[in-house]
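Report on one structure; see the data block that follows.
Here the complex is missing one protein chain, while the rest keep their positions.
First chain written, first letter: the chains are A, B and C, and each begins at residue 1.
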């Protein structure tokens, strides 16, 4: 109930603060028999890791994950998988000033009001550092989806501040530090980020995530529709302020004849639905898009108050991402993968022996 | 796990199909001692009810709710509140054609793939008729929030297809059939809807929902952030394709200095956050916005397939809303109210005796 | 969280007070395609119904159940099944005295302390009348278990106060009003009950429940072991004060060589485990036993207090069961059936595609 668990059958429960001893999570409900090693998780963790280009924070996080349980002789056993990442870059730092000041657009003000105490060290539990465990857990889900079900979950950055990707090539996504599918826009993005860094400011971004190969039938009416759970999962990522499925906000100005995806024996003719009808997967690709706000940790001064309510001017020093969206692609992929595997298992629980004779026309 | 329950401490579990005997729900966890009568629920149900203007479906639904339990001598007892609405308008109808056809953009195709059976009568469980119980349950939450906590949840239509509300007046919202806060745009909306009806087409809409008076501290890190649970709740409403909190997708192009809401002893200077920081309420108004797709039930023919995979042309006769967004405002209010009360109780459970000395500057 | 829902994948959420308008429940997660009618539920309800012999309360409860949703053309659809039983025997009664008195060993004192209000009409929510919905929901589970999985859940009364059943014949269980498997003891039980009724007193009982045909592998370590969930389910029945699995309290004085059930290629050689090893079904019959306390509603006066703390003498008039255990067999069966189906679906969710090559030797 205290919100550190996600999922119903495939569940991830996490712990850890940005400047504590370690981060960790417990994955419960993973099907047995899946080949799994630390290297499987490390690959995704490394994609999220900061400091791999000049456009992300230069903070060093080793992010080396250890599997403490649930895997025996290289395969999952069906029992809970305990994961831990030790925090190695705990610089001793003078927190005397920040300890009494609320930083604009940060969670320190709200955590204080919730718990009556606060952990002022670098964001504590509200730090984006927490997302490392999402990526690690998501890697397990991704592997099951790919190996057992042929489902592939992939994301990319579709917009960096004012710069939109216009061409699309999956192969480009991992060829640049932005996860941008449009190679032509990369130089523009690099210049934009260099200027931004110089200015000391930050910027928002948009990430798209797509799952191919999802069979029809996943998702639970009424409240746990697949899109509702995706919205939950994606909005729970730090800095996300909006979630769209398929046509999203574009559907506000669409007419019914335009929006509805017609069906033919060869498949659907469009995908405004984003692969979800009535909360249940249709067999088409699942398509989601999220908005990430600009980082609020800036060296440009901002007005704020201290714990006694006095006005103060806050400057955030330290190493921060000028665009959190840049590193968000693996996190969004992880959350979508967790939702899909969870729903696959839930579907199998209730409907495991159902025979469907109607043709599946989703993928074309 | 089968998705017909929402909430953790204040929970709503619903049942019922559009053309079955009745709809109903069980509200569990409602605090005792709240004055509650059927009239309290009926008021909100009537705001959602179709047929109150020419712009919504002319289908008659009495929507008379009965409280079967959980209330004694006019007050809630703390035990589950059973609600039921009998379906009175079950026209006998010839389903012989529709029974074997999948309607474009409807859930019949996906339900068939999920369960191997389908209830072809008017959408069955996937019908928007189900939202009546959300409104009824939401009315209970709204009453507690208002009477006990001084929290007010209100919504309005901010855009109808291409027509955006530009002026804002809460008093106007209930003066027109659209829940539009801009009286000047109402004639334009009426003309638009008349033309649309003549054309036989449908259109999307955007609804905003705002909660005033929310104390700081509600929301659970990490996965059950207040905004994540709101996104879940709102995306679970039929036809919703996008959810924004605060600045939403606008934050993609905002710089950090622009987005961050500065604090002064007199309060926050802006509300790009939409009242949520780090997933926890800040004391500012909670602001959400949703996109609703156009209805897919059209008398304009569309290509589709039947259960055997043969191509068919589908025409949907019957009485349907040309813009489901028009009646969606009370539903969105209901879902936000349920989320807020649930989080209030969850917060009280864990932190009930916490004393917070820091000033609350949210509302100004 | 407020405790009116049982189960994780096959869930039952109930509402209703003994003297309210109706009782009801929502079954969520029932697999689709199961043939189901009201008659299927009524059969079990009638076994529980009072007034079928002189040894139970003469209160008339029609207990006619209606299925409001979730069944279409005679089969479950996979969507929630809404059930309701109208309360028809709501005698108008003078509650003026009882309204301010706490009855010894009743829940009115504790409900008052929990909720600050109380529903003094005949026990309200704490009345055993609530168990009717357990039986109705359990009948759905029993049918699925029998028809799809070949699992049969049956119970019997093994002890009525000091009188123990000594012979065992399943065929006798439904030939007498006590669910007693030992025909020879029935006259003794009848005489005992007649004397007890004359005395105005009540007595406890012991019920055993057995499930045959359960495949090995059901149950979830660590906290949701099959036996732990059974203990939860059975202890949640009104008046139950003890639960045993297999050898139960007898195992306190057993040596390891005596208790351990040895295995041979032909099967287990004993069943001290009661069909559960490490919290997981072994393939042997699941065996549970419960203790039910004597009814506390007596016409023999008892010392108590009123709501102001003054001493009072309480006499409970009205129609009460002198031995609640007599009607408890169908309730215990229902709860075991719900647990088994829930665990079957949970097991299928996580492990649906697991192949087990080891021989299953459980049933012999």
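Just so it is clear, a contact is a pair of C-beta atoms (placed from the backbone, for glycine too) under 8 Å apart; a residue touches a chain by one contact, two chains touch by 3 or more.
Computed from a predicted structure; not experimentally measured.
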{"item": "Selected residue (touches chain absent from view) among B:24, B:50, B:78 or B:122", "value": "B:78"}
{"item": "Contact residue for the chain not shown (choose from C:155, C:246, C:285 or C:330)", "value": "C:246"}
{"item": "Selected from A:8, A:206, A:241 or A:293 as touching the chain missing from the view", "value": "A:8"}
{"item": "On subunit B, residues whose C-beta touches the chain left out of the figure", "value": "1, 9, 29-33, 78-79, 148, 221, 345-346, 348-354"}
{"item": "Interface with the unshown chain - residue positions in subunit A", "value": "1-5, 8-9, 11, 13-17, 20-26, 28-29, 32-33, 66, 68-70, 72, 75, 77-82, 84, 114-119, 121, 124-125"}
{"item": "Sites on subunit C contacted by the missing partner chain, in the whole complex", "value": "1-6, 8-9, 14, 102, 104-107, 109-116, 125-126, 130, 159, 161-162, 196, 201-206, 215-225, 227-236, 238, 241-265, 269, 272-274, 276-283, 291-296, 298, 300, 302-305, 307-311, 346-347, 349-351, 354-361"}
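As a working rule, only the chains that are shown with their structure count from here on.
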{"item": "Central chain (by mean CA position)", "value": "B"}
{"item": "Chain of greatest Cα-centre distance to subunit A", "value": "C"}
{"item": "Subunit B on subunit C, rotation in degrees - Cα superposition, rounded to nearest 5", "value": "180"}
{"item": "Two or more partner chains touched - positions in subunit C", "value": "1, 9, 29, 32-33, 78-79"}
